[in-house]
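With one protein chain held back, the other chains of the complex are shown just where they sit.
The letters A and B name the chains in turn, as written, and every chain counts its residues from 1.
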Amino acid sequence: VSVDPPPLISLLTDFGLTDGYVGAMKGVILGITPHARIVDLSHEVPPQDVAAGAFILGRAYPYFSAATIHVAVVDPGVGSNRRPILLRCARGTFIGPDNGIFEAVLATEPDVEAYELNAPAYWLPQISTTFHGRDVFAPSAAHLAGGVPPTRLGRRVPLDTLVRLPHPEPRRGAEAVYGQIIYVDHFGNAVSNIPAAWVDALGPRAGLEVVLGPLRLRGVHATYADVLPGEPLALVASAGLLEVAIRDGNAARGLGVRDGDRLECHGESA
Amino acid sequence: VSVDPPPLISLLTDFGLTDGYVGAMKGVILGITPHARIVDLSHEVPPQDVAAGAFILGRAYPYFSAATIHVAVVDPGVGSNRRPILLRCARGTFIGPDNGIFEAVLATEPDVEAYELNAPAYWLPQISTTFHGRDVFAPSAAHLAGGVPPTRLGRRVPLDTLVRLPHPEPRRGAEAVYGQIIYVDHFGNAVSNIPAAWVDALGPRAGLEVVLGPLRLRGVHATYADVLPGEPLALVASAGLLEVAIRDGNAARGLGVRDGDRLECHGESA
Partner (left out) sequence: VSVDPPPLISLLTDFGLTDGYVGAMKGVILGITPHARIVDLSHEVPPQDVAAGAFILGRAYPYFSAATIHVAVVDPGVGSNRRPILLRCARGTFIGPDNGIFEAVLATEPDVEAYELNAPAYWLPQISTTFHGRDVFAPSAAHLAGGVPPTRLGRRVPLDTLVRLPHPEPRRGAEAVYGQIIYVDHFGNAVSNIPAAWVDALGPRAGLEVVLGPLRLRGVHATYADVLPGEPLALVASAGLLEVAIRDGNAARGLGVRDGDRLECHGESA
């Protein structure tokens, strides 16, 4: 028999994996749409850190099929008047609070339709004031996965009414680009907001100099193994952004790098 | 084609996610019943903490369909004479050691059938003395998911032979209720054993006073956003129990709250 691919739902939260909160969301989803597939993106977003959640989601969603429903719940305003929303675009569908968690989608995707979820018939019968991930977002995603169209789950709202997340923009000069560290990952690699194209516009990578506080790194590398174990390096890694790392080590710990630190990349001086 | 929903198995353990123990359980399950679905409830139960496991399971299982098989393995007595059991009730089926891990089920569900697992034909061929999650409970759950009835996996045992977990009961007076913190979650929210109904019997929530050590909190709130960021609050949250939290913060760290701390809720004094 030839069958359609099962609907796919991804989950991103700051709930952690200890307390069973994520499990309850999955129980709700599979109770409504038993054949849905569920993939975890992350449940270790730092508590209430909407910007980190938006960054993680932004890097991961392009690797999913366009049919995927991404549920993202980093939701410090749960139970207040912040809106529950659904976004649909060519690259996927997104469900969660209207608080900036979908910033990467809104900043990147050309044609986004936005809906405010307003149909309690598709939520759990009892809605708590503190756990809309379980009571509102999970069942909405499950019904969508089961075939209910967005127009029945919510009402269209204008894009310009959505909450946007301020994010630091890099600057470029003639002979240098200036940015900052925006994310530190599990390996201690410090990712900046400077895109690879800006780096390359400065000249051949081997001749560039990356400045991070007192540290001056010669050259922009392609991978960790370009330097000796324990050595720091600048590289353009899998996110397409300029990063600082230590080969086989932890740059965040070893160099004391953290979110918000300035990073500069200079072209070869004459 | 119209097909039955695939059987669903949830897993709760104190095995952590590092060592591959949970992966081995899933390998065993899918080797026996390849179309089973598996959902993780938690594998970060504090080691050997049966009470914490029972609490997490008790809060999560009501959100799963009644056809779900919940495997819970927090099992410090593994390899001793503690019995392996299966419980079946209207809200689900439960498999694990007879050590109190199913306390919430036994305390809540009206009609529970209990079985002692006694059919090695449905276990792995080799049974270790230290990993019954993999060797006994996972294969039993998989065979149940594949259609083997409980009566073939075990023999009925009387409910009053099961190990029960002592748990602190809250007390109520005319103008106050007295309980204690029974669980601290990932966010540092401190959950008490005082049910919402007891709180509400004291009068309108805005006029109540919650006492936690030297701290006196005015009012019982509905959600975190009712107070300013960084402020402590008492609230009735998603578990239907009185909790103490700090908005956008961690009450366990910020207030030094921990399991066992006394919590009181007083009605408005005249």
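The rule is simple: a contact is a pair of C-beta atoms (placed from the backbone, for glycine too) under 8 Å apart; a residue touches a chain by one contact, two chains touch by 3 or more.
It should be emphasised that the depicted structure is a prediction, and the values quoted were computed from it without experimental measurement.
Asks: Determine which one of B:Gly20, B:Pro204, B:Gly230 or B:Gly256 touches the chain that has been left out.
Replies: B:Gly20
Asks: Looking at A:Val45, A:Ile101 or A:Leu124, which residue reaches the missing chain?
Replies: A:Val45
Asks: Return the single residue from B:Arg134, B:His221 or B:Arg247 that touches the missing chain.
Replies: Spelled out, the listed residue whose C-beta touches the missing chain is B:Arg134.
Asks: What is the set of chain B residues that contact the non-displayed chain in the whole complex?
Replies: Contacting residues on chain B, toward the hidden partner: 1, 3, 15-28, 30-31, 34-35, 38, 47-48, 76-80, 128-131, 134-135.
Asks: Mind pulling the chain A residues that touch the left-out chain?
Replies: 1, 5-6, 8, 10, 12, 17, 37, 39-45, 56-57, 59-61, 63-65, 68, 185-187, 222-226, 235, 237-238, 247-248, 250
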